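Yeah, one chain of the complex is gone here, protein chain that is, but the others are all in their spots.
We just call them A and B in the order they show up, numbering each chain from 1.
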Amino acid sequence: MTNINRRDFLKLIGAGSVGTGAGVLYGEVTKQTVELLIPQVIPPEDYSPGIATWYNTTCGQCSAGCGISVRTREGRAKKIEGNPVHPVNQGRLCSMGQAGLNALYNPDRIRRPLKRNAPGGSFTPISWDEALTTLGRRLGNLKIQGKGNQVTLLSDGVRGHLDKLFATFMQELGSDNYLQYDFAFPNALYKANKILFDIDTLPYYDIKNTNYVLSFGADYLGTWLSPVHYSLAYGHLRQGRGKRRGKCVQIEPRMSLTGANADEWIPAKPGTEGLLAMAIANVIISDDHYRGSDIDDWASAVGSYSPSAVSGQTDITESEIKRIANDFIRHRPALAIAGDNIASGTNAVSNILAINALNYLAGNLNKEGGVIFNKKPSLVQSTQQRHASYIDMMGLRDAMSTGQVDTLIVHNTNPVFNLPNSSRFKEALTKVPYKVSLSSFMDETTDLVDLVLPLNTYLESWGDDIPEPGVGFTTATVLQPVVTPIYDTRSSGDIILTLAHQIGGELPVALPWTNMEDYLKAGWKEIYSGQIANSAFNSFDQFWRKALESGVWGENKTCVPDRKNKTKQVQLNNITIAPEFSGDEKDFPFTLLPYISQTFFDGKGANLPWLQELPDPMTSIVYNSWIELNPATAKKLGIKEGDLINVQSKEGSLQAPAFIFPAIRPDVIAIPIGQGHTQYGRYAKNRGVNPINILESIVDDASNALAWSSTRVKISKTGKHIDLVKTSGVTRTLGRQIFDKPGKHS
Amino acid sequence: MSISVGDAISSFKIPILMGVMVIFGFGIGYLINYTFFSDRSPVQPINFSHKIHVTDNNIQCMHCHAYVDKTPSAGVPSVKKCMGCHKAIATDKPEIIKLTEYWDKQEPIPWIKVHDVPDFVYFTHKRHIKAGIECQTCHGPIETMARVTRVSSLKMPWCVDCHTEKQVENGRDCVTCHK
Partner (left out) sequence: MAKITDKIKEYTRPGYYEKFDYHWTMSIDLDRCTGCGACVVACQAENNLPIVGEKRFKERREMKWLRIERYWEGEYPNLKLKFLPMLCQQCDQAPCETPCPVAATYHNQDGLNTQIYNRCIGTRTCAVYCPYEVRYFNWFTYTWDEPLEQQLNPDVTVREKGVMEKCTFCVQRIRMAKDKAKDDNRRRVKDGEVTPACVQSCASEAMQFGDLNDPNSKVSKMTKNKRAYHVLEELNTKPSVVYLQKVEKHD
């Protein structure tokens, strides 16, 4: 090329101009979008932008009553951690507690009050004024007509001042019908402790200092009573005491998380654990390890339960029983505890009595490392007596279906999901003329009511709590809102107090406060002047500030047990220790073991996405339900993992994929409780199955609790297959150096 | 008959050159946009002048940007803070009337961000102020600006250059600034 003609020159200039234009345009398009710098109109007093503010309050995810610290930034909750000064969880927190943020910021929360247009019709949003006026007028009329007793309040297990408020409200309304219902409430344990030790509150099980934990089904690391506290104790038992490493033995038909961590896992025949305990007691007495004055009574009570007599029924060899008994004695202080599936059969109370007796015979009562009795909570009453047993719930069902309940107020509990179909509770519920639900979520029960009053979550509410089981000394925690309510919702206390003023009459006299914060403060002022004044505080305000700041108030004492020996007479003479099951063994060859899921608890956690995505600790399955089968059973029936199985009980059937679970008895199948919601938001709805549905309505006569481990089933293949979603692939180490130092494996 | 290599090239020459020109022009165009139409000095909803406040009336930076030595963000003053003075001062000026309108409506002023770092960058005012860096080091002669203009690129090389020069401890480690 030597020269350029005019035509080419213009071409080049043209190309250059096009390029330039494109360049300018490109620069314009790729500019950062304009971001705005929005100042506050009025600066908030409680935080500075850019740094975190922590609030101490109480966890509301289960009944253990752990203290939590919530990290907030710019008025939004970011993270929940344990409150380090709280005696129950000491700064630690379980997965459910941490997922509380998913409840607060759940996209499926009910955002405003709802009213049902016509029976069976849809919901329409209404204002709080309209909602509370409607309800207030109805309750007021009933009260004036002297029909206050036709109002029933069914709540979850609330404690402290909210419980007191509910009780006062119902009393002033002229109603005795205030019940609490939680599926996981250990009715049988309370009953057995009452019979044997004459105590109303749960004792403190000192796992931390014990040498030997003999647990009959109690999944104390997973779901039983206060798992965070027991996990702390477990860590200490294993490695916190130098050379004195405690031993854990777990007796249960299906390996729970605790079973996986125990040194020995012993699958006794379901329901016969009490028998096993009797045999152990028999060995203790016959080997002359117990020398109390009432030895003759005990000897006659357990005389017929020799290891050889029990061995066949429990499916545990005689020598094994003797070994366990001797270990239990040799390792004193030891601890025998019972819970979960073992405490939910037809012989629940008998089982626990027998197991508790072991603690007495081995001398583990009121001893460090044994069972330590809690003093009655002196600050705020914890009212276990309001907890409805299954029989109480059936009483409510009958009252509802015979028209004795005009208005039913359901607070934060979900009986339609947590009661079996055979209870016919749902059908009775629909017969109630006016049903109200106080709830944050559209659960199965709330879906059936006529008026929905959306609640604040516990992170937006005022309240107080005392942990149950207690920690050996008096302690109470305060709940305070950590964020302003994000929707048009109100707290339960505020709603009840507003209703009281709405109804008028004596109610505003008995409950003159207009909001929960004032009510709570007034209550605590009374406690302060009665019990706390003259202590380290100058005034109530100073005390209250301190209580809110630390989130917990307690006598700053280490465990001081109530030394009185509380065992009454030998209570083992007339107990029915043999289990009963629904359905006979021939037609229904498998025992169905529904178990409380560690991720969803009794179903309450199923709407929290973090928990749906948390692999189940034992199986690593997410987002579904499954049926656990022993490999031998599966092989015999030709079932592979993921095969859809039909489970048939006398009361109904369900279908779920099979999971071959190595650690379950061949005559038992297990299904986790928690999934199978038909409502309850996008993360829970239409996912998995609810094993409670197919349970038969049989109860433990001593405690009136539902015997939810006593249903027999038969299973069959459907021919369909569902891939289970789980994280673990290879479940064996295959000789890889994973748990050992190099060179040790081969 | 044969086609020489030179002829082949020359027949492609003009399209190739055109391509080169397009790319060259693109660069020039981008540069023009970057230099003359950049977002370094946007027009704000209220014509706030740092010059009047700082140079003329001698108000200290920290009087308004109160969080600058305490938190990562400097803290743009709240509307209440502005009104704290302007309830009484210069109430008749048109810009102050605008401010009063925002206050009466209890609405925040939608300021346009001039200094912005991406979300994956952790920047803290506190550490820089505590290390004795002057506001002007990054914000330029802000006290004389009638409208805030960004003088620094706020790009990574600019940060790293200063960190290198001042020998900041771990100043060149990625996770010091990248979160």
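Definition applied: contacts are C-beta pairs under 8 Å (C-beta built on N, C-alpha and C of every residue); 3 or more make two chains touch, one makes a residue touch a chain.
Please read these numbers as outputs of a predicted model, since none were measured by experiment.
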Using the definition of touch stated at the top, determine which of A:His86, A:Arg159 or A:Lys247 touches the missing chain. A:Lys247
Considering the complete complex, identify which of A:Glu613, A:Glu641 or A:Asp701 is in touch with the unshown chain. A:Glu613
Among listed residues A:Thr20, A:Ser231 or A:Thr272, the absent chain is touched only by A:Ser231
For the chain not shown, which residue from A:Asn282, A:Gln598, A:Asn690 or A:Ser709 touches it across the whole complex? A:Gln598
Per the touch definition above, residue among A:Thr58, A:Asn106, A:Ser175 or A:Asn418 touching the missing chain: A:Asn106
Residue numbers in chain A that touch the chain omitted from display: 73-74, 76-82, 89, 91-95, 98-99, 101-102, 104-107, 221-222, 227-228, 231-232, 234-236, 238-240, 245, 247, 255, 257-258, 260-261, 263, 265-267, 486, 598-599, 609-611, 613-615, 617-618, 620, 622-624, 630-632, 662-663, 666, 682, 723, 725, 727-728, 731-733, 736-742
Name every residue on chain B in touch with the hidden partner chain. 118-120, 122, 124, 126-127, 130, 170, 173-176, 178-179
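Keep in mind that, in the parts below, only the chains that are shown with their structure count from here on.
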Taking each chain's centre as its mean C-alpha position, how far apart are chain A and chain B in Å? 52
In their complex, what parts of chain A are in touch with chain B? 1, 8, 11-28, 31-32, 34-43, 48-51
List of chain B residues in touch with chain A within their complex: 10, 13-14, 17-19, 21-34, 37, 39, 42, 67, 70-73, 75-81, 103, 106-113, 116
